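A single protein chain has been removed from this complex, and every other one stays in its place.
Chains: A, B and C, in written order; residue numbering restarts at 1 for each.
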Amino acid sequence: MPNTNTTARLLITCPDKPGIVSAVSSFLYNHGANITDLDQHSTEPEGGTYFMRLEFQTPHLDLSRNVLAKAFEEAVASRYNMNWHISYAADLKKVAILVSKFDHAMLELLWRWSRCTLPCQITSVISNHPDLESDVASFGVPFHVVPVNKDNKAEAEARINELLQGNDLIVLARYMQILSPDLVARWPHKIINIHHSFLPAFVGANPYQQAHDKGVKLIGATAHYVTADLDQGPIIEQDVDRVSHRHDVDILRDLGQDVERNVLARAVKWHLEDRIIVHGNKTIVFN
Amino acid sequence: MPNTNTTARLLITCPDKPGIVSAVSSFLYNHGANITDLDQHSTEPEGGTYFMRLEFQTPHLDLSRNVLAKAFEEAVASRYNMNWHISYAADLKKVAILVSKFDHAMLELLWRWSRCTLPCQITSVISNHPDLESDVASFGVPFHVVPVNKDNKAEAEARINELLQGNDLIVLARYMQILSPDLVARWPHKIINIHHSFLPAFVGANPYQQAHDKGVKLIGATAHYVTADLDQGPIIEQDVDRVSHRHDVDILRDLGQDVERNVLARAVKWHLEDRIIVHGNKTIVFN
Amino acid sequence: MPNTNTTARLLITCPDKPGIVSAVSSFLYNHGANITDLDQHSTEPEGGTYFMRLEFQTPHLDLSRNVLAKAFEEAVASRYNMNWHISYAADLKKVAILVSKFDHAMLELLWRWSRCTLPCQITSVISNHPDLESDVASFGVPFHVVPVNKDNKAEAEARINELLQGNDLIVLARYMQILSPDLVARWPHKIINIHHSFLPAFVGANPYQQAHDKGVKLIGATAHYVTADLDQGPIIEQDVDRVSHRHDVDILRDLGQDVERNVLARAVKWHLEDRIIVHGNKTIVFN
Partner (left out) sequence: MPNTNTTARLLITCPDKPGIVSAVSSFLYNHGANITDLDQHSTEPEGGTYFMRLEFQTPHLDLSRNVLAKAFEEAVASRYNMNWHISYAADLKKVAILVSKFDHAMLELLWRWSRCTLPCQITSVISNHPDLESDVASFGVPFHVVPVNKDNKAEAEARINELLQGNDLIVLARYMQILSPDLVARWPHKIINIHHSFLPAFVGANPYQQAHDKGVKLIGATAHYVTADLDQGPIIEQDVDRVSHRHDVDILRDLGQDVERNVLARAVKWHLEDRIIVHGNKTIVFN
């Protein structure tokens, strides 16, 4: 693994045309960047949308971050109509986790973070229940309880919104409340949810019960960005596990939770490493 | 693998109560059967529905098939309200395959059959197109073309129905016509279809296009018994393969066809080995 | 899931001959047991070794445990030369975990145990390093440090042996010391180890380095019973994950640890549920 303290990542979306790789890589090379990873994708052989992810090493850059950004915009991005973003691995993203009573997805994130395989700063865990307080405390992460009931929804969300300020990513690790379209709109492609089914199958409540009723032979989990449409946002990652007629709903839930936590952990890691570009209602995942 | 020429299989469905295993196994033992496999399942710890599959060896049976059946009904089945069926592996089931233009699912079945890993007699392949005639001919299986268009539906189906007579199982190996509820009703739990999606996601036409539009990260296939509700019959087997933003619809189709043929082959094999019991809209698969 | 407080399990190994199922199930039925699960296996169609696992419910048993055992031995087991064992789910097995510095396998077990999906009593964690003390403490489990170096091996093992007394199962959750043949011999088929490779590939030290040097495209993990032969005991469970040329040894280790913890957790669960029979150097796993 390259020294992440000196790694920068450039994500680009633009209309596809010849010369982009050459222009981008030459610009970076001429300013002292060493490109250590490069991936690209086009929606069409010709005339489609072009996506690119570069990782480069910064030690020999001849420009400061701001000047580099300005120079890139002028010399390359404006010429190709690029939507682009540079991030620096040394700037750990700030992450807040929302959770209810199920601990598995949250613990998986906290555990991976504590052993340095999730490159971020987990700033807080917010829950509508007090149950997981001591679990969170043992990781040294602040825990906030914001009870939600039918009478205090607006108030509760205002409090949550306040607590979220300053974060770069919000992870719904089995948070059983629906966020308002307003709050969601304030965090475009910055809220990741784990849904406990293989979407688009079994949208909504009790997907394990739905799966059991249907008699499927595989159960799944889906990590996706949250949009105003419930369980309809861009899918980041999915996985499944095999089940049979022997498994009642409780066992489906147990097996499924193992799928959920792995799928969510992968999706969050890819977001933190700037591997995901959202295009329409789909994702490009450079992994 | 036991000598299948002497293998018999007993499938039982009945209300669950204590003593069933004892009654069934003692009956068989007392009549000279050697039980070589036994599997059971209850929907509830108590008071549910009970399912059982036994394999036994017949060489030392002291009764003929008919007399054994009658004795079992009187001594055991009637006492426990059993729905039951004995089949003999030596009686190969007769199978007809319906297909359109895609060859992959049909060829997989014919190939497995030709190397003796699908224990059945494939009596014929029926298609609404002539395209696959020589492929089928090379396996020595009769091929019938029954063109279907909007003007001859009833007539065509009457012809298909006639061709199907005498078979024990019908396999829709990517047959792109919808069978009438009438025909379906005549073959309860005896028509297996392969649907090219992970049901219940992407019911209906063009599931690979639907999957691509949705941006799922896994594509799947589902083998199920055909009922009057399109793509809603009891699921027998499912599987998936991983895909990414790099895969266009054509590649999804190519990858998916590998999943389809394996899923269908497994489902047909289990049916032929009497491993499947249908209960409501779900299957018990003893495998 | 049936009420495990009233579940008993009977494991049987004996020479295969007709009548075993009938004899066993009739005995249990006649004494008030309700058989809720039954699985069997023969190594040969005829004349092989026969294995059986039954789960039955105890509320209506007409005999005490001791009397039932004695009656079964006399009425059934002695007749068929059975090696057999009944265990009661209400008697939670006592488990000790040995660990070194890697936390992942141990934490997975503690976490599953704390949420009641590993039916046992974890009595203690023993380590040759103090590093994981606070992790273990947060689960309320006693933690013992027994340092091992080349001068104190015998002494250290004597201390470990003392600490292990009274347990039913020992789990080596990435314990990096080799137990003496003497200690191993005292716990036949009662020590489970997780080895971080797909055995028999990459026996011994640094399997991830070995895997990287070989350029394999899948890495694996293997849970097995410990015998005097290093990494050669009966395999209980294995799984793999896909890797590529992009993954250096550190990443292989990270990915592999996810496989290790799941494979170990499944193996331990199956042992605790009396699903495993060891036969020669192989396992029968009724799952």
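Operating definition for what follows: a contact is a pair of C-beta atoms (placed from the backbone, for glycine too) under 8 Å apart; a residue touches a chain by one contact, two chains touch by 3 or more.
Model, not experiment: these values are computed from the prediction.
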item: Touch partners, limited to displayed chains, of the chain removed from view; value: A, B, C
item: Chain not shown: contacting residue from B:N5, B:N30, B:S78 or B:T117; value: B:T117
item: Residue of C:N30, C:S78 or C:N281 touching the missing chain in the full complex; value: C:N281
item: Residue among C:A69, C:L92, C:L183 or C:V240 that touches the chain left out of view; value: C:V240
item: Option from A:N34, A:Q121, A:S138 or A:S244 whose C-beta touches the chain left out; value: A:N34
item: Contact footprint on subunit A, counting only the chain that is left out; value: 2-3, 18-19, 21-22, 25-26, 28-30, 33-40, 42, 45-46, 57, 60
item: Absent-chain interface as seen on subunit B, which is shown; value: 1, 103-104, 107, 111, 115, 117, 138, 248, 250-251, 254, 258, 262
item: Contact set of subunit C toward the excluded chain (per top definition); value: 41, 198-202, 214-218, 220, 234-240, 244-246, 281-285
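One rule holds in what follows: only the chains that are shown with their structure count from here on.
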item: Copies subunit B and subunit C touch via same or different residues, half shared test; value: same
item: Inter-chain centre distance, subunit B versus subunit C - centres from mean C-alpha coordinates, in Å; value: 37
item: Distance from subunit B to subunit A - Cα centre to Cα centre, in angstrom; value: 41
